[in-house]
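The complex is shown incomplete by one protein chain, all other protein chains being positioned as in the whole.
Per-chain numbering from 1; labels A and B assigned in written order.
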Amino acid sequence: MVSLPALAQSSGKKPNLSGMWQALNSANWELEAHAAEAGPTALGALAAVAPGPSVVVGGEIPYLPAALAKRKTNREQRWTADPEAKCFMPGVPRATYLPYPFQIVQGTDKTMISYEFADTVRLVHMKDPGPAPADSWMGWSVGHWEGDTLVVDVTAQNGDTWLDRSGNYHSDALHVVERYTLRSPDVLMYEATIEDPKVFSKAWTVRMPLYRRLDDGAQLMEFKCIPFTEHFLYDKVGR
Amino acid sequence: MLRTAITTVLICAAGSAAAQPAAPAKPAAKWTMPRLADGHPDFQGVWTNKTITPFDRPKELGNKEFFTADEAKAFVKKTLERNNRDNRTDDVSDVIGAYNAFWWDSGSALLPNMRTSIVVEPRNGQVPPLTAARAAAMAAQAQAVKVRCEKPGCAVSNFGTPAPSDEPQALDLMTRCISFGTVVPMLPTAYNNNYQIVQTEGMVAIDTEMVHQVRRIPTDGKPHLPATVRQWYGDPRGHWEGDTLVVESTNFSGQHFGRMTAADENLKVTERFTLVPPGILTYRFTVDDPTAWTAPWTGEIPLVPIDGMLYEYACHEGNRGMENILSGARKEMQKAGAK
Partner (left out) sequence: MHRSLFALLLAALIPLSPAAAHHSFAAEFDLNQPVKLRGTVTKVDFMNPHSWIYMSVKKDDGTVEEWAVEGGTANTLFRMGVNKNSLPLGTEIIVDGYRARDGAMRANGRDITLPDGNKLFLGGSAPPQ
């Protein structure tokens, strides 16, 4: 069993966020408040959209009016167009609130966040390495501490991920600032402020608790989903 | 000012003084073991195991385990010349091999241990023979591919022989972006042979750049997953023997790649990591799979620290080659069917 993290000491020692964490909400279905909804007919209630409150501070995502049309189209195509369905790495902040756990390994110069889904991983550089050479799926993460809060600045994400399964999306101008603060030994408060001038009229924030996985035998397991998506992605190619 | 340097990079041609260095970044005057607060050695950093040391010992070297300095020099020269020949053959190998040492990231150096092979046990530096049953099973698979490829929809694979290319599941794991190397044990692959180790109390995490594969190795004594749960890269558990990290991996699913293709679900891999001066992470691994090989075998391939970082290698997300390959094969099959 992983050791309990040290909360901030008066000596100024940094909290240790290491361990296995998971969000417990339906943000990955839809960030804004939403009722339950049918999934694909063939799956009955198995893939129904679970209801949930908004995780967006203030309730709604401030889209630019011209950007709403694409969200609508995405949503209409959600069962085929969602990059999560393709086993693509989910980007930040979606990786945090997927319904699967992740492991924080807080090292010296790097904080590794290893996500169960699709072998997703990112290395948060605790010393600024300079700008990203190009865009990537999980972006370029630079972290520093503000008191007991780990602040991570994420740039250089490509524009190809979605923010949830309902078509909320962003462009390659996305800039995310995350804040991780221990509320108690087993609860990590998470905030992510999102800016994208091509899609949103102003910055907005998602906020949620992350819970330490305490079950006996809990560990991240392999979730290598590429073989599960090959028919989905390639059956029609060349035919 | 932008760094728009160039880059006609030198291909470490034989004898050239401008060879890429593969040595540790900065040898310290007096090296001391770096340790974490819990007293265990600190393995954190970015490491590489790229090398031109051969995997198996060249047969002509017999039981000779180490190169002399002169032999090493000659070997390096010969290898680099062979790897960099501009070999325009006008046959299919011209298409297959359209990479040279710029892309193949084997570097230009032998391992710092001056060994003649990565395999160190058996003493002849060769992987032991397959069991009869395993050899027969693999031969049957190869035969099935041969028969399949008498019909259209096959292409010459990167290994030089025809293989089906009309269904993803028929293609190799690399083309499918599922695996580019062995991951466990840590053997070098084509390029980007880099590993990031991040460590905290009770956990050593190794991020293999190809293909963003993290091994999360608990060192807190928790037991393995139940035997009914199998994973591509198994389930690792670590413990410290003094300053050596010993990792045992079990629960393999039987899908392996590259040098480990013959392995099956009975595989067990034991690895030993020890930091030695001037900051090299010695790495010794034993492969034990009694239904695949007639004996266990052991290799050594030290990890050398590098200045630099891992970059994201998102493969599946950008796998346009898969669509292109399938498209080509299926169109050919349609044409053949229409005849």
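Please note the rule applied: a contact is a pair of C-beta atoms (placed from the backbone, for glycine too) under 8 Å apart; a residue touches a chain by one contact, two chains touch by 3 or more.
On a predicted model such as this, the values are computed, not experimentally measured, just so you know.
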Contacting the left-out chain in the complete assembly, out of B:Val120, B:Val214 or B:Cys315: B:Cys315
Hidden-chain contact residue, picked from the options A:Glu32, A:Asp109, A:Asp135 or A:Asp148: A:Asp135
Residue of B:Thr116, B:Thr175, B:Gln196 or B:Gln231 in touch with the missing chain, whole complex considered: B:Thr175
Residues in subunit A touching the chain absent from view: 131, 133-135, 238
Contact footprint on subunit B, counting only the chain that is left out: 2-11, 13, 16, 18, 55, 82-89, 91-106, 155-160, 163, 165, 171-172, 174-175, 177, 180, 189-192, 209, 258-259, 308, 311-315, 318-322, 324-325, 327-329, 331-332
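The working rule: only the chains that are shown with their structure count from here on.
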Inter-chain centre distance, subunit A versus subunit B - centres from mean C-alpha coordinates, in Å: 31
Complex contacts: residues of subunit A adjacent to subunit B: 1-3, 16, 18, 83, 86-89, 103, 105-112, 114, 118-123, 125, 129, 133, 136-138, 160, 217, 219-222, 224, 226-227, 230, 234, 237-239
Complex contact set, residues of subunit B against subunit A: 42, 44, 168-169, 176-178, 196, 198-203, 205, 207, 211-214, 216, 218, 220, 222-223, 225, 229, 231-233, 309-312, 314, 316-317, 322-323, 326-331, 334
